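A selection of the complex's chains, in situ.
Letters A and B mark the chains in the order given here, with residues in each chain numbered from 1 onward.
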Amino acid sequence: MIIILKENADAQQFATLEKWLTDRQMSLHVSKGSHRTILGLIGDTSALDVTLIQQMEIVEGIRRIQEPFKKANRKFHPLDTVIRVKDTVIGDGSCCIIAGPCSVETPEQILTVARSVKNSGAHILRGGAFKPRTSPYSFQGLRAAGIKMLLDAARETGLPVVTEIMDLSQLELFNDVDIIQVGARNMQNFELLHELGHTRKPILLKRGLANTYQELLMSAEHIMNAGNENIILCERGIRTFENHTRNTLDVSAVPALKSLSHLPVIIDPSHAAGIAAFVRPLSRAAVAVGADGLMIEVHNDPQHALCDGSQSLTMPDFAKVAGDIRRFASLRMELES
Amino acid sequence: MIIILKENADAQQFATLEKWLTDRQMSLHVSKGSHRTILGLIGDTSALDVTLIQQMEIVEGIRRIQEPFKKANRKFHPLDTVIRVKDTVIGDGSCCIIAGPCSVETPEQILTVARSVKNSGAHILRGGAFKPRTSPYSFQGLRAAGIKMLLDAARETGLPVVTEIMDLSQLELFNDVDIIQVGARNMQNFELLHELGHTRKPILLKRGLANTYQELLMSAEHIMNAGNENIILCERGIRTFENHTRNTLDVSAVPALKSLSHLPVIIDPSHAAGIAAFVRPLSRAAVAVGADGLMIEVHNDPQHALCDGSQSLTMPDFAKVAGDIRRFASLRMELES
């Protein structure tokens, strides 16, 4: 971090600032120019309150040099993190397909969808049991019973499963779940992140709807700092002024996050668009831009789905999209090799 | 809700849609024009999946007529909700002042600030014990010990207190807290909202940094639907493209929320601006626009605060701001009377 002092900074104030910084274990590198003095800080600046320093009377401005995240930082961990879940691999250059219904509704429904998406080429089964819903009058998910149905379908088909946790009181229900999802609305639920850092399960961490890349990586850092480094980042659309789509899919998140961090990045085109007809073109774009995987909503009967039917693909439509994904992924791998 | 059908809608598809709607307890009012047919839905449409209907083949479009919230809706509860906390009243036309440090740091610090803000005219003491921090390397709050120090300062000064809960596992620590705050990052932590609905304590519900008025009211509805109608809404700045201020204070939220809902609305100018020098003009604007209260960060020594010092007022500066608030509030009340 660099601190720029105002011209003719007062010596007494300078001494105070110097002490304040050394009290916080910073070494200082002072560079006096003809007009102004610049302080270079050496040490762990991640916990310094930048805006506070900025308001000290002798301070003209402040500039961060290093990203405030460490364990998630590619600079300190240049090799890609590769996550293994049963026979499936995420982050090795291939494109993993996660598919399933928004909500688990009945044992028959989840099993039907699981078998179908497996046949179409999905590697992991998704299905929600705890559902964050804007309205208290909407279907809130089958909760513990839903987890059980999902795990039964997993056993039957051999697919690993990912499902969302909404509160840490639910954690023991997730013992047999393969990947725990943290939803966009919980991306900064730090108590939850901290607790998930004590497990060793892969965490699928979704970007909040108005969170920056850096904030997403700081949330990953919360989990990693508590001990769990198995994190899959997920871009699922951000909130902008454009309301034609539910959210605005930010495909640049993939090259950006992969340059900043070593963690794998997947894309959820279903939540981003909110419109089933756009899932196919957005899935192609996601593969082309370099995503390590896709998470797609598929339902056996979208018009009767209890949740988010409008963005769900039918099982035959998913088969087509999965075919596209394979073709684009194989072109991508050919061009990279 | 109104459903507009495509021209020459197929009779078979129409029958299917009709059944789908009546299965969901809707009565239909069909209006056939020369060009197109319009369906008026009568019944509780709050749980219908709008986007799903929109994608049915015969549907041209859909338009909501009623807001999806009920208990928070001014239409069904025209009188202002007034919240009483000990001797303090929020929502009666006056302007309540909540003040205190971002974080509780020591027994002396919180007591010093409490006494000072009380002398300057604050009605309620704030102070954080559980702190949501973007970085795992920043100070996370004193937790249970902080709550205790805050309650001691409250007892000493006679001020009621408000402090933030981050997870429902912390709830029993809040037994003696007067108002429980739900922070912006937890505005859609529905498990937490639901549990707070089972208490009878006033809840200070902060708007999420990218949430609409309607979403804020839907979160209030989650709490109210579980049984607790004592809710204070709080505008604290939203995330926009402008980064000069930490957030963009949306003062229009006050007339907008008060026209949509009967709940009181306060403003937090400290978090909105992130810059201490802007707290004074924004506080004046907040009173002028009609806020039922303000929540302001005050610290005995902002340059050594463990959290958010840059937006905290010194105790003497707060005295000036509190004086302004009283003057503007009394002009406002005079003009309304």
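Just a few scattered comments:
The rule is simple: a residue touches a chain if its C-beta (ideal position, glycine included) is under 8 Å from a C-beta of that chain, and two chains touch if they have at least 3 such contacts.
Remember, it's a predicted structure, so these values are computed and weren't measured experimentally.
Here 2 of the identical protein chains are placed; the entire complex in the file holds 4 of them.
Methods note: only the chains that are shown with their structure count from here on.
Put simply, the C-alpha centre of chain A and that of chain B have 26 angstrom between them. For chain A in complex with chain B, the touching residues are 20, 44, 46-47, 49, 51-52, 54-56, 68-69, 132-140, 166-169, 185-186, 188-192, 194, 209-210, 215, 218-219, 221-222, 225-226, 239, 246, 274-276, 302-305, 307-311.
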